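For this view, one protein chain was removed and the others were kept in their places.
Think of it as A and B in the order they're written, each chain with its own count starting at 1.
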Amino acid sequence: MYVAVKGGERAIENAHRLLAEQRRGDPAVPELTLAQIENQLGLAVDRVMAEGSLYDRELAALAVRQAQGDLVEAVFLLRAFRTTLPRLAASRPVDTAAMRLRRRISAVFKDLPGGQVLGPTYDYTHRLLDFSLAQPTRADTPGPRRGAETAEPGTAAGHSPKVAELLAREGLIEPEVADDDAPVGDLTRDPLCFPAGRDLRLQALARGDEGFLLGLAYSTQRGYGKTHPFAGEIRMGAVAVEIVPEELGFAITVGEITLTECEMINQFKGSATEPAQFTRGYGLCFGQGERKAMAMALVDRALKGAALGEDSGGAPAADQEFVLMHADNVEAQGFVQHLKLPHHVDFQAELGLVRSLRAAASAGTEAEAEP
Amino acid sequence: MSAPEALLPDALLPDALLPDALLKVAALTHLYGRRVGCRDVGFALWPGEVMGVVGESGSGKTTLLHCLSGMLAPSAGTVHYRTRTEGWQDIHRLPEARRRLLMRTDWGIVHQNPRDGLRLGVSAGANIGERLLAGGVRHYGRVRAEAEAWLGEVEIDRARLDDLPSRFSGGMLQRLQIARNLVTRPRLIFMDEPTGGLDVSVQARLLDLLRGLVRDLGLAAVIVTHDLAVVRLLAHRLMVMKEGAVVESGLTDQVLDDPRHPYTQLLVASVLQG
Partner (left out) sequence: MTAAAPQPGLAGYNFAYLDEQTKRMIRRAILKAVAIPGYQVPFASREMPLSYGWGTGGVQLTAALIGPDDVLKVIDQGADDTTNAVSIRKFFATTTGVATTTRTAAATLIQTRHRIPETPLADGQIMVFQVPIPEPLRWLERREVESRRMHALEDYGVMYVKLYEDIVRHGKIATAYDYPVMVNQRYVMAPSPIPKFDNPKLDRSPALMLFGAGREKRIYALPPYTAVKSLDFEDHPFEVQSWSQACALCGATDSYLDEIITDDRGGRMFVCSDTDHCRQRTTAEGNSR
């Protein structure tokens, strides 16, 4: 009788067993390999790496498999692993201008040094379900690529200048001077305090939930905040990661990671202290995550509004506390789902209160009704 | 000595001549970047005295009010206030905790838009009682009784004590805001266009009420307005502001009946025409 929510240890163990069964599914169907997930569900792996803020395709693939494709759960798994890892070194800032480009587009110039590279994109596909893909036995090798524009990954190596820097030379866009020696905050090692600097804002956004940022970014385009963006440049490709070991004193390359970077260029009419010029919003994420990088750039720009003296009219995307405190899906999923935990002690307290208030109210009504 | 300002600008008076003053302002300046908010304003205010500040919008009178009332730190100059227990204090050098305490006990601030100075989500009684609660009164019945009494003082039906102010008319909201400020018996009130946005008949009633309260409670006040009728009725002395600076000051009747500065003459003339 008195055990309703007190399932105890055996119930938990049974739940874990059922979960394992469900994860495996029909034993007659072959199990997915991590290599298959890494290769054929690569964009899922990329999103888990980006929001899990750990660049490891194999572990991300494992997380996707363990979470049965629930990407927020997979992000959580990767984060919980990440937090146990020792910090061996901090890398030097990566140089995205030296990216080996797989994709690079600009919406603000027809052509530009380094060229436009369309790369692998769903942009111009017609979203028709391709029933031929339902036949896994078919040897589906894509047709040969045509034209010079579709270069081998990496052949566009070298220096492709940033569109924003081209404008900066003319003084048309707010300067952003890199200060590689300035200390950079670490969201995962220090508590976030407000107002948060741009370093911490960008970290929070880079780890933030794509869906949340997408909705916020969209809201800025619909009038909740006025940022008037142009997609200055979106680039995706591989960059080298370098560290400077203390004992060597010079930089060595420790690996290569794929990044997606977006620089938005935004209208700014000037203020009492600043002349009219374009302003920037910046987005960056691990792997191939163009929608995320673009959304991040729009929200980054909205969050700069206060410093530029703009009146956001209370737009959510421009509200630092609102955005940064609610962007993390690991935090958000936990708190929303904690409502599943027993709350019967609080509820009993509320029940008692509501009963007493109702009793008081009906006593009052009766008293009034008496002649 | 009748009117000190007739002899010297107040700010230049030695402190010794101002022992009874309440507020003493010297060389008060606020700049927004290169733009001037207010410049080099100085005056003194005595208990029970009402100072009017007039000028068109953009003349710097609201900036001045914000600097005087501690809401905005000035770029230069000082604002001294004679506190009840600790003598003269430079309010912009007080720690924020002490300044806030002063603002919610010995001062009142009446905003042009009463919605800025009220909590619309809680009852009229709670609005009036807030300062008492913040000050440590922990007796519900006493707070409520005090709130009810002040509702009466500002001519709002006492039966509205538990009503939300969101249902109140503009004039009632303004009177509620005044009651909320007066409940701690402040000695100094700052008012920003207290009659702005009200109908003419409502304005008249509010001015009447204010005049009575100021007289009966011995309040000192600084009233910022573009409406010369307001200062004519309420202010003992007047400062006329233009482009951030005071261009003329003196007794209200003197300034309005015999304006010296061309800008004041223009102001007075435009009212007469209107």
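The criterion applied here is as follows: a contact is a pair of C-beta atoms (placed from the backbone, for glycine too) under 8 Å apart; a residue touches a chain by one contact, two chains touch by 3 or more.
The structure presented is a predicted model; accordingly, all values stated were derived computationally and were not measured.
If you put the hidden chain back, the residue from A:Pro120, A:Pro161, A:Gly197 or A:Gly334 that touches it is A:Gly334. Which of B:Met71, B:Leu120 or B:Leu133 touches the hidden chain is settled by the complete complex: it is B:Leu133. When the whole complex is considered, the residue among B:Gly37, B:Gly125, B:Pro194 or B:Gly244 that touches the unshown chain is B:Gly125. Interface note for the absent chain: among A:Leu192, A:Leu214, A:Ala238 or A:Ile257, the touching residue is A:Leu192. Mapped onto subunit B, contacts with the missing chain fall at residues 96-97, 100, 104, 119, 122-123, 125-126, 129-131, 133-135, 138-141, 143-144, 162.
Residues 1-2, 4-9, 11-12, 76, 79-80, 82-84, 86, 188-195, 321, 325, 330-331, 333-338, 341-346, 348-353, 356-357, 360 of subunit A touch the missing chain (whole complex, contact as defined above).
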